[in-house]
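Just passing along the structure, written as structure tokens.
Only one protein chain is missing; all other protein chains are in place.
Letters A, B and C name the chains as they come in the text, with residue numbers starting at 1 for each one.
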Amino acid sequence: MTIAAKEAIGAAAVLRIYRCCLRIRRFEEKVAQLFKKGLLPGFVHLYIGEEAVAAGVGAALRADDHIVSTHRGHGHVIAKGGDLNRMMAELFGKATGYCKGKGGSMHIADFSIGVLGACGIVGGGIPIALGAALSSATRGTDQVAATFFGDGAANEGSFHESLNLASVMSLPVLFVCENNHYGEFTPAAEAMNVADVADRAAGYGIPGVVVDGTDPLAVHLAAADAVQRGRRGEGPTLIEAKTHRGDHAEGEKAFLAGQPYRDEQELERAAAGDPIEKLTADIAALGLFEADVLEEIDREAVAAVEEAVEFAQNSPDPGPEALMEDRWASG
Amino acid sequence: MTIAAKEAIGAAAVLRIYRCCLRIRRFEEKVAQLFKKGLLPGFVHLYIGEEAVAAGVGAALRADDHIVSTHRGHGHVIAKGGDLNRMMAELFGKATGYCKGKGGSMHIADFSIGVLGACGIVGGGIPIALGAALSSATRGTDQVAATFFGDGAANEGSFHESLNLASVMSLPVLFVCENNHYGEFTPAAEAMNVADVADRAAGYGIPGVVVDGTDPLAVHLAAADAVQRGRRGEGPTLIEAKTHRGDHAEGEKAFLAGQPYRDEQELERAAAGDPIEKLTADIAALGLFEADVLEEIDREAVAAVEEAVEFAQNSPDPGPEALMEDRWASG
Amino acid sequence: MPPKTYIAAIREALGEEMGHDERVLLIGEDVRLGVFAGTRGLHREFGPGRVINTPISELAVAGMGVGAAVTGLRPVVDLMFGTFLYLAMDQIANQAGCMRYMFGGQAKVPIVFMAQNGGGLGAGPHHSQPMHPLFMNMPLIKVVAPSNPYDAKGLLKAAVRDDDPVVFLSQLSLGGQRADVPDEEYTIPIGVGDLKRAGADVTVCSAGLTVHRALEAASSLAEDGIDAEVIDLRTLKPWDEAMVLESVAKTGRFVAVDESYPTCGAASEWAATVAEKAFGDLRGPVQRVSNRPVPIPFSPVLESQTIPAAADVVDAVRRTMARG
Partner (left out) sequence: MPPKTYIAAIREALGEEMGHDERVLLIGEDVRLGVFAGTRGLHREFGPGRVINTPISELAVAGMGVGAAVTGLRPVVDLMFGTFLYLAMDQIANQAGCMRYMFGGQAKVPIVFMAQNGGGLGAGPHHSQPMHPLFMNMPLIKVVAPSNPYDAKGLLKAAVRDDDPVVFLSQLSLGGQRADVPDEEYTIPIGVGDLKRAGADVTVCSAGLTVHRALEAASSLAEDGIDAEVIDLRTLKPWDEAMVLESVAKTGRFVAVDESYPTCGAASEWAATVAEKAFGDLRGPVQRVSNRPVPIPFSPVLESQTIPAAADVVDAVRRTMARG
């Protein structure tokens, strides 16, 4: 995408996207450290390398739009404006966490900002976004719902059924496929016989767009288009963002005992495709902000993450009374 | 399709297809009568109008190939060479039936001729065909597996997962979509936003073919191609046969209490698209057989169906000992 | 007021709740024409925005319902036959059944999953399997199974108003039942059983179709001087333990009758609870009457042998009376 195309985005949105990328990156780097120290229970999947997707889409959404997230979901929550303290506390399993310690890394939700929850079931969150979109359609608002999922999830039945259902109901849904080329340790190229997940959109009669998922502003423009279609009542869009992740899950190297699974080219492409570098270069090319503005944003992000760790570590574990709470909404 | 293209089929195959169509038609007409008389329990879905699909595909298969069938499955069984007596007895729930009365109309199977069973779960049979194909691939034979399913089933997750899985494994599977334009009482046009189910094949990197599903010889040619691809190790094919059915299920008019659901055009198209008439015309155009040959085939079919009814009616109900039999293959 | 059928009662419940509360939507395959679950006519009344006729996609349809529920609607998702719920199980068990708790109380999931449960139709295994024990085992799913038109209406209305996920299981084998069903507003609270017949000698506990078999059995036992108390639980989870335990305290004998597979079935739960909590009251062994452990066969002759019959209940009562 040319830099000219990106000029339309405007300084405020670019700044928002930059801040978001930095917050995600710094948060995740810290989580990696904490995990290595053995401070975080369970499975942890980081969003490092994929920041462009959440940040680009997030900046195209309104506060009252909904998102549904995945096992690799920290970035989505941050992009929707989530609270780092409560997210970090949740990763520690603390009572002050988003889910009071009951959900953990794979189940962060913040209903107050439209985050309908991360999901440990691959593809499990996709149809839930249709329901959020149906709600807004029923209420007559122009809210949209975005659902994130991986290349691997695109082979689940829920993907197919959901794209078709959203299409025939013309629901305002953004299907955001984060194609990081692997589902766990299986290359996408082995798990599907087409180069682009976006090609599947044609089978549902909806637009399918491939975008560089390491380019935050490119993702943003694609998302903004799709959001506009949704708000205008023109139905869903499938956006496939080609991106790269680090490890599938923290601790995987020990766990795989040295078995390799990513090819050299992919590792090189991943290294070359840092979304923050790309965004920094774009910002320079657009002549928007000086380096010190960006540095200040980074410092803020680092500080916010430090605060989050402190908040989490100083928070209490859930008490025994918590075990049987939060079960029923009715009597 | 031009008549010239059909010349390659050869007299024997054409005769087989004609015989098959007639056997299906006469069988189903009789079943309709029996159902009306209240002699058949449960739900019964007839294949009248769709004979071209089973007959055309069936004649492209070898005896050792496998098929997986649907709730609308009588025609598939006949096309694979099934025994009318045992099928009719099964519809009556008799001990001499294919499944000893335990399956009924929606669960006819004949493993001895490669019919791995009809399936009451829409889309439930699709992945099973992959397993049959995997078996032949594992044994190193060139058997193929055909799985029939409706336009409605093409919106099930199992369709998507199965096409993708067969594609990446390059399994010799014929996915035969019988698009009769309705899933129960919902038009396909409302249940999907594309004109052709075959369009979905591209999303899996496999060929998708639309064929006139009221034209037995056209279906046969498409199926024969797909079978050859499968036998050559070139993987699966999606064949979409556009066809028409009568009622969704026997007794539906009473049941729907007069609520209409098919539009006039569809009814007209259905009336115009009788596969047996089309085939008869083709046979005449090809100059293959005289009318008396065809009449004799019809008489044979009628007689075979009469015999089947007699066999079924003279057969005993399953005895009480049958209830707990056929549960475990192991001890 | 002429008696109404079970299906008409369901239709009335849906119509009334949709009329009261515009957040109530009906979603499912062929809900427009109303295949049988009593949705017929609602499309004309409420239009396609409230009665949503979907493709055949159980998983996405259920999931869309879940998403609608957590964002303020009150969907009723009609999945037609219980066995089709296997396809939607992830959305029911992992999503609807976990969201509130796993999100620390943030989510409210007021959704009803409706389906026809069990056999008696001559429709073969894929349309007949009894599903309720699976849902009973899920910790945060409620399960109701009305045995008659009056309860069907009252329980369905209560289910729609409930703020948690409810699986509403009706039975086509009860479709022909007719009973007086008031046009006036009423609901039946979830979790409260119904004492169908008072008796002194033995407590027979059941739900759904088999309540009728239990009542038949009670009549025939009465001829022999055995006075059975029959409880219709109506709600399978949370079930009315108190009513059952109170009854057993009086009768000292317990028979659980349920149309599901025996192992980990509903009858297992009832029998275990009574044996655990009312041991001191028991004067004979608890007895279970469940389906034979086979996928419901097609042949009506065989099918009728798989589902508990009144005679099976009578035998079970005699077994527990014979002892102690």
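Methods note: contacts are C-beta pairs under 8 Å (C-beta built on N, C-alpha and C of every residue); 3 or more make two chains touch, one makes a residue touch a chain.
Since this is a predicted model, take the numbers as computed values, not measurements.
Judged over the whole assembly, touch between the missing chain and the shown ones holds for A, B, C.
Check B:82, B:97, B:150 or B:275 against the missing chain and you find that the one touching it is B:97.
Only one of the listed residues, B:70, B:85 or B:164, touches the absent chain: B:164.
Although one chain is not displayed, its contacts with chain C can still be listed: residues 59, 83, 86-87, 89-90, 93-94, 97-98, 101-102, 124-126, 129, 133-134, 136-140, 237, 256, 260-261, 263-269, 271-277, 279-280, 282, 284-288, 291, 293-295, 297-298, 323-324. Looking at chain A, the residues touching the absent chain are 41-43, 90, 93-94, 99, 101-107, 119-124, 152-153, 155-157, 183-186, 190-192, 256, 259, 261, 317-318, 320, 322-324, 327. Residues of chain B in touch with the missing chain: 66, 68, 97-103, 107, 109-111, 116-117, 119-121, 124, 126-139, 145, 157-158, 161-162, 164-165, 168-169, 325-330.
One rule holds in what follows: only the chains that are shown with their structure count from here on.
Chain centre most remote from that of chain A: B (centre = mean of CA atoms).
The centroid of the Cα atoms in chain A and the matching centroid in chain C are 40 Å apart.
Chain contacts: chain B has residues 155-157, 190-192 touching two or more partner chains. In chain C, the residues touching two or more other chains are 54-55, 57-60.
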